[in-house]
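A single protein chain has been omitted from the complex, and every remaining protein chain is retained in its original position.
Chain nomenclature is as follows: A, B and C, assigned in order of appearance, with residue numbering initiated at 1 for each chain independently.
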Amino acid sequence: MTNLSVNIGSLKLRNPVVTASGTFGFGSEMANVVDLSRLGAVVVKSTSREPRLGNPTPRIVETPGGILNAIGLQNGGIDNYLTEKVPYLRQYDVPIIVNLVGYSVDDYVYLAERITQAGGAEALEINISCPNVKHGCDFSVDPKLTFELISALRKVTDLPLITKLSPNVTSLIPIAQAAVEAGTDGLSLINTLLGTAIDAKKRTFKLANITGGLSGPCVKPVALRMVWQVHNAFPNTPIVGMGGIMNGTDAVEFMLAGATAVAVGTATFINPNAVIEVIDGIEDYLTASGTSEVSELVGAVTAIA
Amino acid sequence: MTNLSVNIGSLKLRNPVVTASGTFGFGSEMANVVDLSRLGAVVVKSTSREPRLGNPTPRIVETPGGILNAIGLQNGGIDNYLTEKVPYLRQYDVPIIVNLVGYSVDDYVYLAERITQAGGAEALEINISCPNVKHGCDFSVDPKLTFELISALRKVTDLPLITKLSPNVTSLIPIAQAAVEAGTDGLSLINTLLGTAIDAKKRTFKLANITGGLSGPCVKPVALRMVWQVHNAFPNTPIVGMGGIMNGTDAVEFMLAGATAVAVGTATFINPNAVIEVIDGIEDYLTASGTSEVSELVGAVTAIA
Amino acid sequence: MPVIQTLATVVENQELIKDHMVMICEAPEIARQAQPGHFINVNASTSITNILRKPFSVFHADPATGRIAMLYQLKGATTHGMSRKQPGDLVDIVGPLGGNVFTIDPRPNAHHIMVGGGYGVPPLVFLCERLRESGFAGDITFIVGARSKDLLLCEADLANLNVTVRPTTEDGSRGTLGRVTDALREIIDERSAVYTCGPTGMMKAVGEMSTAANVACQVSLEVPMPCGVGVCMGCVVNVQGASHVRACTEGPVFDARKVIWS
Partner (left out) sequence: MPVIQTLATVVENQELIKDHMVMICEAPEIARQAQPGHFINVNASTSITNILRKPFSVFHADPATGRIAMLYQLKGATTHGMSRKQPGDLVDIVGPLGGNVFTIDPRPNAHHIMVGGGYGVPPLVFLCERLRESGFAGDITFIVGARSKDLLLCEADLANLNVTVRPTTEDGSRGTLGRVTDALREIIDERSAVYTCGPTGMMKAVGEMSTAANVACQVSLEVPMPCGVGVCMGCVVNVQGASHVRACTEGPVFDARKVIWS
């Protein structure tokens, strides 16, 4: 028998596999494809203070080994989340991690308070790294702002805080350090890599938003490197690793690099059942390699002898 | 009749297509595959003051839509370059751009002087951005160091200087600005994205060097975005664009984003004749779209109406 | 309604007209559930530059045989990948997808008018089949448009369904010379119930003509659908009273009066 459970702060996950924010809706969309109660947790789409309409279309285009997206954080806002999304998800025995996005520290604090009071989630993922909205990255490139934000949130909630980092920086360490010192319980990485695509025939950008965020298999080497670097710097801070995870083997690679949990994103678009296959794949790997605790994998990668 | 010629500073290229440093050897290796005299220029492997043995193997692994490499700048050094490589290439009617790498400003200055005196190249590409050697990136992340380096080189040579930028930064603009203000004639981007790959079964890294540089089709969206950003900031500075160019259409996308010339790298491994096919592909595109001057493409991309 | 992901066995995969093929495969679960307007998400690309599934309307679905059919036009990586499948090969499909499909006008004396062009024709053929299976014996007219006669689709399928087929060709090589709207104009009246699928410009014209004639018209929109299951927000369209609704889950079929054509 293998033990798949892992912890992120006080949050217990029955297995290390969660959904990547913005790729699994609010769970309801996927309930007729996936048994939600099998997931480690459902991480829902970024939620903001007011409803957001997001960017014009085209919003998603294919690129070699991945996709670019510029959704622009379309969501129904916190009221809609608490009145509609939460009650629906509560039908299932699965922890909810809500991904929060705002323009200011006040926005984030307001959202955290509302959700904490309403019991609208088991953990908060703080998205300071969306590349597709103005100011979306101010926090993610500035350790001082990151420290202020997470400190403020730490004061208003006891829910586990998971700070989601942007890969579009020279080094993630200063940002991660700020979040850790401010009391984040975990870190999630990576968000998407800023990119663009051009239609040579039309001589226009392919995305209405011009730039978008790159995700999918193509980003895996960069994501693995960043998870490994951050884990080395902060070995006691649990990491939710993501970026191109398509199957159980990819997930194991992220855990070996230092991730305590993993998130499945773009894979769900190609294979709606991907998140379940990743769980099964990890279990098969543990059995085949005679590993009893999934946590033994975390950071276990070594250099070639 | 279409005009394919472009200029980078005083350097005239018969067409915008050059080879990416480190992917075409010193030209001699490819002479039995490609007619070198058809190329815009041959950009040779990074050359250093002393010979370098590079990193242990494995040095290259496949990743989704690309490859990771950690060659470690293996090369025969400046003496070998001037005595063996240059005379060979001089048999062909093609400009030589030598890529220089060093540990210190002195190293670069020494190399530039030797090559200028010996007439060993038509232009110098200054590699401040190799991710696979210690200190390889100090220059590329520090505008002050970049300014010092390029200023020093500007003093000792009249050869066109092309500063090669690293994509592993929060913003390329400050580095590009430093190079421009120090008198660089052009910029080349992108070098490889820092990444890693893990063997889940063996629980080891796949590269002996642990991390490597990501290249190939998978990086194209990031490279296009960076070329576009740098071109917008410095519209008068010619850019050599690269990163995943596999065919003429890819090359046109880079020129529309703001590149004056393009370099073909990883594609040569998969398709030894790639560089020629890119030249032909650009010509076909110009003919099909009734464009007489390739330079009309530079930066011509627009937002979706 | 559970969404099925399955490796379906290809039974038949043949060219119908130039660059258009029909693939029949075994997918009992999907065949049982599929209704006209539903689509199937196919993963058949072998190109590294196309990693997403692509949507294809259900052309036929037979719960008895457990088989479904898709009619596809050769365009890019997915459709070329589909075209290489031999009988016996497996094809990776997800379906049936679509939150809102065609709903049949219940009036017994209704005159059901299908207006289809290109690969918009197959879902409407499926709708005619289901109309007849439901016991409807009244009038069905199928206006099928194409540039010229060799591009007209599915006339054979319609022959057996006692459907009045009105071909229109832009070069007059067959049927009415001109556009589908030229044929629609001649027959639309208060008995009409219009269903349309095809090029966006065509659907817009048909929708506007129907609305002007105060006739209900259902349009099946075509927009890129990166996920097809409602989670990516990449397929959003604007409709009266709601911005950026998902075409995959609120549609693909919409009331023509509600659609805001961009």
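Following the convention adopted for this analysis, a residue touches a chain if its C-beta (ideal position, glycine included) is under 8 Å from a C-beta of that chain, and two chains touch if they have at least 3 such contacts.
These figures come from a predicted structure and were not determined experimentally.
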Across the complex, visible chains touched by the hidden chain are A, B, C
In the whole complex, of A:G40, A:G65, A:G120 or A:G258, the residue touching the missing chain would be A:G65
Among listed residues B:G65, B:P221 or B:G248, the absent chain is touched only by B:G65
Given B:P16, B:P95, B:P167 or B:G216, the correct residue touching the omitted chain is B:G216
Missing-chain contact, candidates C:I48, C:V165, C:V206 or C:A247, resolves to C:I48
Omitted-chain footprint on subunit B covers residues 22-25, 29-30, 32-33, 45, 53-54, 57-60, 62-67, 69, 71, 74, 216-217, 268-273
Listed in rising order, the subunit A residues that touch the chain left out are 64-65, 217
Contacts from subunit C to the absent chain lie at residues 46, 48, 51
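Throughout what follows, only the chains that are shown with their structure count from here on.
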Per mean C-alpha coordinates, the chain lying farthest from subunit B is C
Per the C-alpha means, the centres of subunit B and subunit C lie apart by a whole-Å value of 49
In whole angstrom, the CA-centroid distance of subunit A from subunit B equals 34
The positions of subunit C in contact with two or more other chains are 48-49
So subunit B residues touching two or more other chains come to 64-65, 217
